[in-house]
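The other protein chains are all here in position, but one chain of the complex has been omitted.
Now for chain A:
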Amino acid sequence: MTIYYLWIVVAALFLSQLVLLFILAWRKQRLRTKEQAIHAQYEALTDSFSTYMLDPSDEKFSQELRSSSYKEVVLEHLLNGYVSVTKGSSTSPLVAKLSEDFLTERYTKQLERKSWAIRMNTLYFIEDFHMQSLSPLLKEKLHKSVRLDQETQQLIRTLASLNESETVSALAKYPDAPVRLYIDVFKRMELSTQERALHAALQADHANKTLKYAAISYIGMAGLTAFLPLIEKELNSQDSEIRIQVLKSILRLQYITTPSSLMPFFHSTSWQERMFASRIAGRLQLSRFKEILGELLGDSTWWVRYSSAEALTQFSDGDILLTHLAINHPDRFARDMAAQWETFLLGSEK
């Protein structure tokens, strides 16, 4: 009896191996054939697609595309390639038109599919192609979502790229929304919508600190100097994270209205504030702070020593100062750091 069962197990294991091999081989072959067909159609349509993008009155591409058996997939590849390599293509009305004409129906269905991966891919493509017509459907989905999971995050990004201003407030519903995501949203909006959202974020009460950090941070990243007076006021904020974000933004904007407002930060108890103040002094070549930078070269924190030495290299006489400090600074670590910066400008890929 036992042997009989064991033989059944052996046969089952052997058969399951064979079946698995057969299924995998068949699946691989089928996928390969499909991929080859798609590739062939993609190659065949590339020229007429390029012509169409230069001269939309040329009907040849539309006709050829309609006769393609994988028209949606091929068009997706063509548009995706175009959007990723052509400058300014992300807002091309031709990309939007082609995708609206051929992909709206497919994407509407795909957004309801069970497969998480397919829904995510669809959101990426709607964003890339700026498919405005799908905005109501996406908003409906956003209202239904209850968790800020990966899909909701991408939904918010996609809607922001369609310039839907309510995405900021939709995001603010989630207390754990990261700064990174707010920045992603600001980045995707059109300038006027973005400015309104930033103003609102800066003037709002302190209930949503993340939103405020993100707004200050984004202003620096995007170089929006018009907001400088507004964010400079926040240098007096009681919230140290806000002060650090403002210092970071000033460093990026490379401008400060009242340089003397930096003074307290060189003696701050927070090393991050001392570090950013040093960097700003260097980047903006504020000579009045040279002496303080020399002192900070002997700071207890490595990053402050590093940043003050880097700042000194920004001045025309930085090399002389560093040579002097490398020999005469009373602190051993400061002398080492000065010697390091004296001989090379630390490289990092920017």
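Here is the rule we use: contacts are C-beta pairs under 8 Å (C-beta built on N, C-alpha and C of every residue); 3 or more make two chains touch, one makes a residue touch a chain; residues count from 1.
The criterion applied here is as follows: contacts and distances are computed from a predicted model.
One chain of this complex is left out of the view, and of "Dihydroxyacetone kinase subunit DhaK", "Glycosyl transferase", "Binding-protein-dependent transport systems inner membrane component" or "Protein glxC", the protein name its UniProt record gives is "Glycosyl transferase". Screening A:38, A:94 or A:183 against the full complex identifies A:183 as the residue touching the chain left out.
Residue A:3 is the one among A:3, A:54, A:146 or A:191 that touches the chain missing from this view. Contact between chain A and the unshown chain involves residues 2-3, 6-7, 9-10, 13-14, 16-17, 20-21, 24-25, 27-29, 31-32, 84, 115-118, 120-121, 124-125, 128, 150, 157, 178-180, 183-184, 221, 302, 305-306, 333, 336-337, 339-340, 343-350.
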